[in-house]
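The complex appears here without one of its protein chains, the remainder shown in place.
We call the chains A, B, C, D and E, going by the order they appear; numbering starts again at 1 in every chain.
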Amino acid sequence: MAEKKLFDYQNNENVALFVVVKGAEVRLAKNGKKFIAFTFEDSSGQITAKFWDASETDITSFQAGKVVYLTGKRELYQGKPQIKLFKLRLAQEADHQTATDFLPKAPLSKSDLEQEINQAVFAITNPNWNRIVRWILQRHQTEFFDYPAAKTNHHAFEGGLAFHTVTMLHLAQAICAEYSFIKQPLLYAGIILHDMGKTIELSGAMATTYTLAGNLLGHIVLIDEEIVRACTALKIDPSSEELLLLRHVILAHHGRKEYGSPVEPEILEAEVLHHIDDLDASIMMLQGTLEHTEPGNFSERIFGMDGRHFYRPEMKVIDPKTD
Amino acid sequence: MAEKKLFDYQNNENVALFVVVKGAEVRLAKNGKKFIAFTFEDSSGQITAKFWDASETDITSFQAGKVVYLTGKRELYQGKPQIKLFKLRLAQEADHQTATDFLPKAPLSKSDLEQEINQAVFAITNPNWNRIVRWILQRHQTEFFDYPAAKTNHHAFEGGLAFHTVTMLHLAQAICAEYSFIKQPLLYAGIILHDMGKTIELSGAMATTYTLAGNLLGHIVLIDEEIVRACTALKIDPSSEELLLLRHVILAHHGRKEYGSPVEPEILEAEVLHHIDDLDASIMMLQGTLEHTEPGNFSERIFGMDGRHFYRPEMKVIDPKTD
Amino acid sequence: MAEKKLFDYQNNENVALFVVVKGAEVRLAKNGKKFIAFTFEDSSGQITAKFWDASETDITSFQAGKVVYLTGKRELYQGKPQIKLFKLRLAQEADHQTATDFLPKAPLSKSDLEQEINQAVFAITNPNWNRIVRWILQRHQTEFFDYPAAKTNHHAFEGGLAFHTVTMLHLAQAICAEYSFIKQPLLYAGIILHDMGKTIELSGAMATTYTLAGNLLGHIVLIDEEIVRACTALKIDPSSEELLLLRHVILAHHGRKEYGSPVEPEILEAEVLHHIDDLDASIMMLQGTLEHTEPGNFSERIFGMDGRHFYRPEMKVIDPKTD
Amino acid sequence: MAEKKLFDYQNNENVALFVVVKGAEVRLAKNGKKFIAFTFEDSSGQITAKFWDASETDITSFQAGKVVYLTGKRELYQGKPQIKLFKLRLAQEADHQTATDFLPKAPLSKSDLEQEINQAVFAITNPNWNRIVRWILQRHQTEFFDYPAAKTNHHAFEGGLAFHTVTMLHLAQAICAEYSFIKQPLLYAGIILHDMGKTIELSGAMATTYTLAGNLLGHIVLIDEEIVRACTALKIDPSSEELLLLRHVILAHHGRKEYGSPVEPEILEAEVLHHIDDLDASIMMLQGTLEHTEPGNFSERIFGMDGRHFYRPEMKVIDPKTD
Amino acid sequence: MAEKKLFDYQNNENVALFVVVKGAEVRLAKNGKKFIAFTFEDSSGQITAKFWDASETDITSFQAGKVVYLTGKRELYQGKPQIKLFKLRLAQEADHQTATDFLPKAPLSKSDLEQEINQAVFAITNPNWNRIVRWILQRHQTEFFDYPAAKTNHHAFEGGLAFHTVTMLHLAQAICAEYSFIKQPLLYAGIILHDMGKTIELSGAMATTYTLAGNLLGHIVLIDEEIVRACTALKIDPSSEELLLLRHVILAHHGRKEYGSPVEPEILEAEVLHHIDDLDASIMMLQGTLEHTEPGNFSERIFGMDGRHFYRPEMKVIDPKTD
Partner (left out) sequence: MAEKKLFDYQNNENVALFVVVKGAEVRLAKNGKKFIAFTFEDSSGQITAKFWDASETDITSFQAGKVVYLTGKRELYQGKPQIKLFKLRLAQEADHQTATDFLPKAPLSKSDLEQEINQAVFAITNPNWNRIVRWILQRHQTEFFDYPAAKTNHHAFEGGLAFHTVTMLHLAQAICAEYSFIKQPLLYAGIILHDMGKTIELSGAMATTYTLAGNLLGHIVLIDEEIVRACTALKIDPSSEELLLLRHVILAHHGRKEYGSPVEPEILEAEVLHHIDDLDASIMMLQGTLEHTEPGNFSERIFGMDGRHFYRPEMKVIDPKTD
């Protein structure tokens, strides 16, 4: 719709729009009264605001997940945009607002993502890898197409997990075309499963946190466990060479032990999968930061990129591809 | 018996005894002829020797696992003892020699080790932990009491895996007595299972190598897989808190990600298990080196101890405990 | 006594009790007035509170070391408990309160600690090590049984230094029982002396800071200096092998140069002492954090444990040992 | 042709073929006589051999670059194949052998490589980047299509530098198709120039060594110098934003300062170029090792891949793409 | 003049003096009003102050670079001195104040610095090194004698760059006197040019920031570019050995790749230059901190010195040199 979004407003401009409450933390002000530290979100991004002298009713009403109508002013505070609140009210039935409409989403629709995944599964010509991928996909289907790929950092949006997977499949296809000796079915199977354990490690698409299993076991071990379970169900030997290869590709995908892989890549496809994963995560992290940076300026320093900051050029480049 | 062992001989003393061939690598000498680089072993340790101008018959006869009667002279070569070979012959039936009698063994007998393990299992009072430990022990019983705890470094002898486990249980008992808030059943269950995956990771007690599953998955993931399998068989929920705790204790036992644990200790018992494992491995590695070092000298530098060398004191200490 | 302690109160409950002022830092509020940032303490732990618009009389009265009667409300501020102050008054003679009664103390009484240390000294059968330990103990007796083992982190309570030492002696006894080749007298002498330099490095039991000698020389060099002094007094050769061993065990007890040991363990007992020290410090640091964590939750991240956080399980374990 | 190559022979098989002398190092044997340590090469790979009791004539004749006819036997020495020499003679005119025919070459012909590069230059639509790339290409054309991409490790063959560049351009095209916000002209210009400094850093295609400029300045600074020179020649401002971007992309392409980049990637295209470079180098290094590894075995440990070894699977995978 | 400077005042003393506005950041207070976070400076150092409820006129008037007359009180806030503002007014013509008079300056006058540099240039007896140094000096003369040597940390004052260079020349002279085999002309040429790129990397003497070229290329590459340009202008071969040596000495002066040198010292003079640079920077950083530390106290922790803090002794030392 043509309605203005959070990031369509300029600094020092008055704002009036529906947003969803992403976070609402109650704190104690120095004057002893309570205030709510809000994070609001719509599909254009997230912004913070402070609600001073909050009553118990305010605290009860304005909770995470609610759609609210917000009036205020966008301002700059220590270099970051925030909202100075004028007024806040809950959306009512008559407003016809749905919370999930406000969440950022993957650029591809769920049905497009499903179709891409299905095509890739079709290309896994080794029967056992194919059966295992399908068995696991079926059990985690709902979460796989709904969850983000990470709590923060990159692909932290609804459908992010499947979108990250599909992008990696595209890159894998191009790489296999370049290097004919890579086993494409193994690489595809590995990519589809590599982050599937996040459907157990994370709590969901909204207010994402780590589950206890996520904290104590981690998504790498969790998906390996699923593969073993699939083997039992499908009567496939989990210690045959083809299964050891598939499991290794997934266990090793963080590339180094210090990043949480219990083994490091020791077959070609494991090394390649790790590179593709790293490449897509880096580009998405960078792009997520640069799209909120003004041309001619450096971004904030990005924790997940060794604390580097990145420059968004002023110049326009004529790109025959897109122009 | 009163027969002299390999390390009962002095340098420059003639030797004549039965030993087992631990390794026999055929190489090409600079004169173009083949020679065999032997490693001989008896229960006192290992020593090397070169067999020059080896015929094809020699190569076929003197293979790893054979018992041989060796005459020669112990000498020092670049600071290490070796045997200068005079003559070598295969043991014959009449010699009444059995290869396994020559391998170093754990200081406790197999039945003592079994009894100790059984007592510890008995002390695991949580029913699900107890059932899982027993289910897995039963499946790996033979290997568990036969395998070494590592390919080299420490406890690299027959029964080493069970002996390492039993020593850790002793230390755990003392630590639990000191700190009453440690959950002893969880610590015991974790200790018994923590290295059980080595029965799959390693190839066996003689000429130990890594299996393909050992290389590509590693013993930490391999034992976690067994626990999941035990849960299926015993109808225990592998994602209940009690199971997450047990699995975490084992997954985290290397203490740091860079040492191959996919997660780092995040519960008390995981931290304690890691310390006990490290303590026993360090002491055994040190002792194994120091017992071949002359009093008043430094040992060789030990790779597994950050390349440090260790001093064996000359002085005798009157120890009321042992004297 | 049956009086409620600081950590017996729940969040949002009104509190009224005597506590000791552990810290009282005067700061400037944004309105230009002074306030006092208090840390209060009793034997159950420490908690902070802010005292706004402090007069000069307030500042003079409510200083570190004073016992005060406090009324207020326990609240949660950014996930940590704090006190919202209603009123504060100094304890008066009639209240019969003594500051030192409010400090956390070692679980063992001073006389129990002394008895344990004496027994261990008795077991040091090497005459020279025995005489040196007794000579140094006598010079630092008062501080040794009074000081904490560290400024913060672990055993940061009255008597913590001696308690840490005694716990390590218990563990050492069990370890020597398991590995008969360890020289128990050397290990005992090393343990008793290893942190004795902290009686010079630290300023005392209350408001503990580092002394200039502590900063510029460190407790490891300070205790080595004492041993040299003991040798002079007792006419023992400080460069004899037995003295080099004792001094090495102590100099190397941090295990690695980057942790401040000028030499790394190069004899067996030095390696073992380092492990015991590390084990006890880790367990006490963890336990100190977990006892203030709610079951089913993760603790805060612990700086001294590589920034890890730890989970306190919900489940109860039937422990035959303690139940 | 159907003639057998070096790596078409099995171990212990007699060999008889023309090869080129890649290296010929004269050394002193223990008997005081000289021998030549040869490295022979043909398009299938490299192998070593020792030539005992070499006369001065032998030493003068059999020098690097010469084609020789070799008879001998392929053998295994410490796990690596080598040739036991029977006889060696120089190729004569009548043999119609040319040294350069024996060198391994890029899988694409020089004219194909040129055509690919030209197409990519055509796609650099920014006029200044385009002119600079063409100016530099023209000056280094001969070396660029002739040199290897590295002294050892990867693409260490004739034409390797251009082949590495062309492969990276293919990958870049696929990546730009996936992420439309990447400036393709900048990425292409960066890729074509990124390793061009190696034409100055290295000595050539045969017996490749580092030049003095290569050692003291390195190829990254050397190519930046060329860009500055191009700017002078073409009257382009080297400190304009478009030039700073191009130079940064190239200076940062090693990704981290410790790998020799004076600055780390701080624009999107620099980050992407670094990933593509790393990906192609890793795959080529791996493939170069795996093609000399037997199926079902692990390769040697690869220095440039953190000392990891890699497994070559036994199983065949039906790949719809290539089958 | 005898007027009191900022650091001549004690804590809690009223202040009244002219200072220059070094920084003036506008922020939003919690009450929704704007305030200015000031940094004031005079030749004795820098101090901060907050200006509450700032009007738009205030914001427009009190900008960086302005001289202001300030009345207030020096106070301690979280261990650091700050000014509590009473009143602030712009200096007027009648006050006869010039902003640049308030900036800290190098201890040597500009003409002294010039004379020292000229003498050193005179000692560069190799004709090509001499011509290049003079060509570059001439182009950057103004900035070289005006700029600081770093944005913060050390020599962050007007003329700091030339002063740092002159001090290094003094040290180099003493070192060459001690080690006669060092090539003094090469060392001198390297020192004069080593940080000259900072005249491009930094924005100037006031409110110093990094330029885009500084961020994307860095001062090490920028000065190498100038040398290449000088070679072109003076018709000197930039790839001759003497030029490679000079360029290497400068490229390597950060000593290690991780500190931004694309190559590490590989000739004697490069190693020596790095040590001299490091020594002078360390001493100046330390001295800048210690002169604001009270005797008998430790300084704050210094980020650029691995986070160490430094002690300023109480004792006076009779120094025959200065007393």
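One rule holds in what follows: a contact is a pair of C-beta atoms (placed from the backbone, for glycine too) under 8 Å apart; a residue touches a chain by one contact, two chains touch by 3 or more.
Remember, it's a predicted structure, so these values are computed and weren't measured experimentally.
**Student:** Touched by the hidden chain, which of the shown chains?
**Tutor:** B, C, D, E
**Student:** Considering the complete complex, identify which of E:25, E:95, E:237 or E:314 is in touch with the unshown chain.
**Tutor:** Of these options, the touching residue for the absent chain is E:314.
**Student:** Specify the residue from the set C:220, C:236, C:276 or C:290 that touches the hidden chain.
**Tutor:** C:220
**Student:** Of E:55, E:92, E:109 or E:125, which sits in contact with the chain we cannot see?
**Tutor:** Among E:55, E:92, E:109 or E:125, only E:125 touches the chain that is not shown.
**Student:** Using the document's contact rule, name the residues of chain D that touch the chain not shown here.
**Tutor:** Residues touching the hidden chain, for chain D, are 27-28, 30, 32, 212, 215-216.
**Student:** Quickly run down the residues of chain B that touch the omitted chain.
**Tutor:** That gives, for chain B, the contact residues 29-30, 75, 77-78, 84, 298, 311.
**Student:** List every residue of chain E that touches the chain not included in the displayed model.
**Tutor:** 123, 125-126, 167, 170-171, 174-186, 241-242, 245, 264-268, 271-272, 275, 278-279, 282-283, 286-287, 290, 298, 305-306, 308-311, 313-315, 317-322
Here, only the chains that are shown with their structure count from here on.
**Student:** If over half the contact pairs have to be identical by residue number, which pair among D-E, C-E or A-C is the repeat of A-B?
**Tutor:** Same contacts by residue number as A-B, out of D-E, C-E or A-C: D-E.
**Student:** What whole-Å value do you get for the distance between chain A and chain E if each is reduced to the mean of its CA atoms?
**Tutor:** Centre separation, chain A to chain E: 44 Å.
**Student:** Out of chain A, which residues touch more than one other chain, so two or more?
**Tutor:** 212, 215-216, 241, 245, 266-267, 298, 311
**Student:** Building nodes from the protein chains and edges from chain pairs that touch, which of line, ring, star, complete or other describes the result?
**Tutor:** It is other, because the touches fit no line, ring, star or complete pattern.
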